[in-house]
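Here the complex is missing one protein chain, while the rest keep their positions.
Chain IDs A and B follow the sequence of writing; residue 1 opens each chain.
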Amino acid sequence: MTTITALKMPKWGMAMTEGKIVDWLAEDGAQIEAGDEILEVETEKITNVLEAPASGVLRRRLADDGDVRPIGALLAVICDPQTPDEEIDRFVDQFTIEEEAEQDVSEAEPEFVEAGGKRLRVLRMGDGGEPVVLVHGFGGDLKNWLFNQPALAEGRQTVALDLPGHGESVKDVGAGTPDALAGDLLALLDALDLARVHVVGHSLGGMIGHALAHTAPDRVASLTLIGSRGLGTRVDLCYIDSFLAANRRKEMKPVLARLFADSGLVSRDMINEVLKFKRLDGVSAALEKLAAALRDEAGTPPPALPAMTQIIWGTDDQVAPISQLAGVDPAITVHRLDGVGHMAHMEAAGAVNRLIEGFVTGE
Amino acid sequence: MSIKSYRQAINETLFEEMRRDERVVIMGEDIAGGAGCAGEDDAWGGPLGVTAGLVGEFGRGRVLDTPLSEAGFIGAAAGAAISGMRPIAELMFVDFFGVCFDAIYNQAAKFRYMFGGGVSCPLVIRTTIGAGMRTAAQHSQSLYSLFTHVPGLKCVAPSSPYEAKGLLAQAIADDDPVIFFEHKLMYDMTEEVPDERYLIPFGEANIMRDGEHVTIVAISRMVHVALEAAEALAGEGVECEVIDPRSLSPLDADTIIESVEATGRLVIVDEDTPRCSLAADIAATVADEAFTALTAPIKRVNAPHCPVPFTGALEDLYIPNAAKVAAAVRAVMEAG
Partner (left out) sequence: MQLSRDDLLSAYRTMRVIRTFEEKVAEEFAANNVPGFVHLSVGQEASAVGVLAHLGDGDYVATTHRGHGHCIAFGSDPRAMMLEIFGRDGGLCKGKGGSIHIADVRRGMLGANGIVGGGAPLCVGAALAIKSRGEKGVALVFIGDGASNQGHVFEAMNLAAVWQVPVVFVYENNHYAESTGADYAVACRDLVKRAEGFGMTGTMIDGHDYFAVHAAAGEVIAQVRDSGKPALIEIKLDRFRGHFEGDAQTYRGGGEIERLWAEADCLKIFTEKVTGAGLLEESQLEAINAEAASLIDDCAAAAHAAPEPAPEALLADVYTSY
C-alpha cells in the first residue's frame, strides 16, 4: 500500500480564505524530505513558503504560478516513487476540501481577558500539556504568530496575547518597562489559571519573557528568545525611533522592510494594519513610553538568562544585529538561521516551529 | 472593534469630539429637530439620522437647530470659528451651497490669508453628496470639485465607515476649514471599526487593491464601484490598482503618480459631471508629471454633462457603474 500525502493550501491567520501560488520551489517528480520548502504562497497579509508535510516524490502539481486556490485545496501530492498514476488519479478525484474538518485550532477566535485590571486580547488554540505563551515584539500583535500558533497548538494549549499598548488590548503600559509588562503577563497567567508555561518571546517580547523568568521563575518552564534584544550591551534603538516617527505609508514601508531579510514580504495590507494601529488614540503615547524605558535601560546589562533558555536569531537581522549574541553565556543553546531577518518566526516558520517544539518537549 | 455603519461611525465621532472639547458645537437644519414644536425634541436627529442623540447629551446650547438660512448660519459658523469656537455646520445637501457659498469661499477660506496669518478658521462643514436615491436634480449632485478649486479649503470624501470616523476626527482637529462630503448611499454600509478614537491624516491616499496593469483612482462611493470592476477584470487577467485619494485637497498626487509609473495606465472614476471635475484635475496632473510613464491615454469615467434625472432608469444611466469602469479599463489596455 503506497502512501499519498496531500499538499494543501494552508490557513495562515484568521482572515485568510485563499492563497496565490507564486513559485514552485520543487519540480514535478523531485524527491523531497519533510520540511523542505516546496511552494511560495502569497496572501493579502504576507508571502510565505509552504514546507513539505512528508517525504517522498512530489507528483501531480495541480496549480500553476499565479493561480489562486482556497484554503484546504489540493495543490499536489507527495507519494512513494512506485505509486501508480491511476491511484493518484483516484486520490485527486476523491479529494474534497474538508471545510469543517480543518483542525479546530484554526477556527479559534480571539477573546478578551481581564488581567490585573487590564483588558487584554488573547488567542488560545489547542489544549492540554504544558502551555506555550507567545509574546510579540514592539509594534506587533498576536497575529505575528499566525504561522506558528496553529502548528504548536497541535501538541498543547497555546496562548498568544496583545501586549498592553498593542493590538486590541488596553493602551495603559504602566511604567512601560519590560518588568512592568512582565507583571501584566503574570497577571494574565493568573487570570487564565496557568501555573507554569513555556514562554516564547520575540524581540521586546523576549525581554518581557526574560523579565518574567527572572521575577517568577517557578512560572516559567522554559524560555525561547527570538531576535531578542538587550542581550548584548548595545541595544539598537534606531528601528524603534523610525517606527515611532513613521505615520504615512511611504514612511512606514521602508521601516517595516528592515524587519525582514526579504523586503518583498512587506505587503500593502501589513503596512495598512500597522498604520491603522498607530493612529489609535493612546498608541503613540504608549509606544513612546516603551521606547523611553528601553532607552533608559540601554546601558544596563540584563540579568543572567535562566538555564532553560534557547535563542533563535536570523543572521540577516537588521533590527537587532546578531553580533549581540557575542556576550551570551556559552552554555545557552543558540540557533543561527541563515539568510533570515528579524522576524524569524514568520520568515522561517517551519524551522522555528520545529526548534520550539523540540525544546518544549525535549526537556 | 465593532461593526458600525457609516452613519454610526460619523455619529460616534461627533459624540466623541463634543465630549472632548466644549468649543465644538454643531449647527444645521433639523440636526435635532422638534425646535419650537409641541412634540418630541430630537425628532429627526438630522434628515438622515446622522446627528441623532446629540441634543439629548449636549443640549440646545451646543446642538443648534437653525432656521432655513444657510447664508446666515454657515456665515455664523465661519464667524464662530474665528472667535474661539470649533463649529461643525451641516449643509444638508451640497446642492444648497449656492445660497451660502460666499461665507465658505470668500470668508472662511480666505480669513487666514487676507488677515496675514493672524487667525485660523477651524470650521467643519459636513454635507451630503451623491445620486442614486431618486432625489433628482437639486438633491443629488457631487460638486466637490467646486470646493477643491478654492485655495484655503480642505476637502475630504470618506469611502467607508472606517474612513469616515478617522477623517471626521481629523477634520474636527484640523485648524483649517474642512468640507466633509458624506455620500448618501453609504450611510448604511457597515464594516469593522475600532471603538477608540483615531485620526486619518489628510493628503494620504489609500491603496485599496494592488494591481500591475492599470491604476484606477476613484472618489467616495465610486471606490466600491471600482473595486467591483477590478474583481471582474481580474477574471480576465487584468489586475487593477485601486486608489482612494481620501482627501481631494490636499491631494496625495505622489501615490497616484507612483502607481501610474508602475502601471502606465490611468482610469479615474468620478460621480461628478465631467467639465472641470476632479477627474479632469487629476488627469491633468498625471499627464503633466507622469507623461513618459503613460502607455495609453488617461480615461475618465464621469457622470454625463446633464442634471441628475429623476426617474430610476435614467438615474441609473447617469451614475458610473462597474461595467462602465471595466469598459474604460479595457479601452486603456487596448490603447497601449
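Everything that follows uses one rule, which is that contacts are C-beta pairs under 8 Å (C-beta built on N, C-alpha and C of every residue); 3 or more make two chains touch, one makes a residue touch a chain.
These numbers come from a predicted model, not from an experiment.
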Partners of the unshown chain among those that are drawn: B
Given B:Met114, B:Ala284 or B:Leu314, the one touching the chain that is not displayed: B:Met114
Full-complex contact with the absent chain, from B:Ser5, B:Asn106 or B:Thr190: B:Asn106
Selected residue (touches chain absent from view) among B:Gly34, B:Pro47, B:Gly79 or B:Pro274: B:Gly79
Among B:Asp176, B:Glu204, B:Glu241 or B:Glu271, residue touching the chain not depicted: B:Asp176
Among B:Ser2, B:Ser69, B:Thr295 or B:Thr311, the residue in touch with the chain that has been omitted: B:Ser69
Missing-chain contacts mapped onto subunit B: 22-23, 25, 61-62, 64, 66-67, 69, 71-85, 87, 99-100, 102-103, 106-107, 110-120, 151-152, 154, 174-176, 203, 250
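Convention: only the chains that are shown with their structure count from here on.
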Between subunit B and subunit A, distance of the C-alpha-averaged centres to the nearest whole Å: 39
In the complex with subunit B, residue positions of subunit A that touch it: 168, 171, 247-250, 268, 272, 276, 279-282
Residues of subunit B that touch subunit A when the two form their complex: 1, 162, 166, 194, 196-201, 204, 206-207, 210, 254-255
